[in-house]
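A single protein chain has been omitted from the complex, and every remaining protein chain is retained in its original position.
Order of writing sets the labels: A and B. Residues in every chain begin at 1.
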Amino acid sequence: MPELAKKKVGLIACSGEEMPEGTITRLAVRQVLESLRPQLTVTICLPLFLAGGEGDRAFARSHPTIAVDGCEKRCAARGTEMYSGKPAVSIVVSDRMPTDSSELGSARRLSGTGMQVARDVADQIARHVDELLQPEWDRRRERPLESIKPQEESRPQQATCSCGSGIPVETLQVGGREVALIGLPLVFAQFRGEGKLPSNSTKTELIETLRIYNPIPHEDEAAYAEAILQKYAAFCRRSN
Amino acid sequence: MKEKVLVVPCSGIGKSLGSVAREGAYVLAEDLCPQETKLLPLALIVLGQDETRAELSSAKAITIDGCVRACAAKVVEGAGGTVAHGLQVLDVCRRHPDLKPSGISELDESGHKLAHALAEEVKELVDNMWGRVTHA
Partner (left out) sequence: MPEEDFKVTIDKFTFLIPKGLSYNEAGVWVKLEGNRARLGLSDFAQQHSGDVAFAKVRPVGTKLESGDEFADIETVKVNVSFPSPVKGTIVEINLSLEGAAELINQDPYGKGWLAVLELTDWENDRTGVLDAKAYSALVKDQAEAEMRK
């Protein structure tokens, strides 16, 4: 059975060779990966992604991504959208240039100004990583949970797993309506494997774990928690 | 042959050899063969820039890949281009076992030397494609 993904952010740089802004995207992403947020980010290799790398594409489908492009052609953002899903954040270096592009140096060798811009972009990426990982991220609607209006939540959508990694989806009844939760069977199996019995503390842990992969509105949390715990109890009885 | 040879490096961001491919392509296109070659970004080939695809259909390409997955070669062929020569940086590494590169954002000295060795090899191929005699 496939493993549930730990929450991280995928970073995709265009690495365009034609202009210094492309080199800036490369350096900025590497800086975030190596120094600023090493445990929270994964780099997605754009050439491999475009050439058919299924591991990278599957990751990008099930995790929030930040595309970092050098120019308005937005190859990283468009490629990500084409093969996995719209990136959570799209940064275009040329949009935020305070100085003339010629001050950045060449694509092959950035000037001091170019290196500083790379550091600034890296800081910007790191802030976006923090924002993406703090609130609940609605993978289906591709935005943080806070931006969802309550009336949208009253129309539950069938979650489909298109990532190709085989993450199962299961439905349950919450407050009289059917909701689908991504990864529910896997979470149950993990908890059962760890010997966690149906209890109030398990209920809290279940909700916190499932929230990583599913939008669970705060105002409905109690109803979700109760439904999930009952389903888990039934799962444990079947497993005995 | 008078048409510029298109050079497509993978520029992979996950390994040193991707950076060597990128740097080697720059050495070739800017220093060694600026009149005979042109760098072509891989992403523009995939994402359907019409003028990029038109260039690809009318000229021959040399791809430089940082790993055995050969993304640049696959992408050029997938777009209907002709890969006249598909180079693997790893093969160049084997011919220069004393030059083990490290660093991705910034290549170390061995990485730069390996990039130069790669560019020299590609230059020979370009010279042959342009019908020039290369001296041993």
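What we mean here is this: contacts are C-beta pairs under 8 Å (C-beta built on N, C-alpha and C of every residue); 3 or more make two chains touch, one makes a residue touch a chain.
Keep in mind it's a predicted model, so treat the numbers as computed, not measured.
Touching the chain that is not shown, out of B:32, B:59 or B:90: B:90 (per the contact rule at the top). Note on the undisplayed chain: of the listed residues A:42, A:115, A:133 or A:172, the one touching it is A:42.
Residues 15-17, 67-68, 90, 93-94, 97, 100-101 of chain B touch the missing chain (whole complex, contact as defined above).
Take chain A: the residues that touch the chain left off the picture are 2-3, 5-6, 8, 10, 39, 42, 44, 55-56, 58-59, 165.
Going forward, only the chains that are shown with their structure count from here on.
Centres computed as Cα averages put chain A at a distance of 33 Å from chain B. Looking at the complex, you find that chain A touches chain B at residues 13-18, 22, 26-27, 29-31, 34, 43, 45-48, 50-53, 73, 75-76, 78-79, 82, 107-108. Touching chain A in their complex are the following residues of chain B: 9-14, 18, 22-23, 25-26, 30, 39, 41-44, 46-47, 49, 69, 71-72, 74-75, 78, 104-105.
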